[in-house]
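First up is the structure itself, then whatever we jot down about it.
Note that one protein chain is taken out, while the other chains of the complex remain in position.
Our next item is subunit A:
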Amino acid sequence: MKVKVNAWTVPAFWSWDVENEDVCGICQVAYDACCPTCTVPGDGCPLIWGECSHVFHMHCLIKWLNAPNSQEQCPMDRTPWRTAAAQ
């Protein structure tokens, strides 16, 4: 062994595990960006997965579920909203 690695540093981006360039069905803003009320993307503005396979910014969905006419359904397919368990 003539060359030895002493140390190395690797940066990585983390992003939500969703289709790239896709947008939240409620606010139409990219998943990787944040919901309209937040200013910085990341931990502060997480996504939420439904059992129906639809994904939203969590803040957007909470706002929707709190709206009286939502009837606690997924805004995309109108099935009762159930948050998916962590994979």
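In the analysis below, contacts are C-beta pairs under 8 Å (C-beta built on N, C-alpha and C of every residue); 3 or more make two chains touch, one makes a residue touch a chain; residues count from 1.
Quick note on the criterion: contacts and distances are computed from a predicted model.
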Legend entry - Choices "Chromatin structure-remodeling complex protein BSH isoform X1", "Cullin-5", "Autophagy-related protein 13 N-terminal domain-containing protein" or "Vacuolar fusion protein MON1 homolog" - which one is the UniProt name of the chain not shown: "Cullin-5"
Legend entry - Interface with the unshown chain - residue positions in subunit A: 1-17, 32-34, 39-43, 47, 49, 86-87
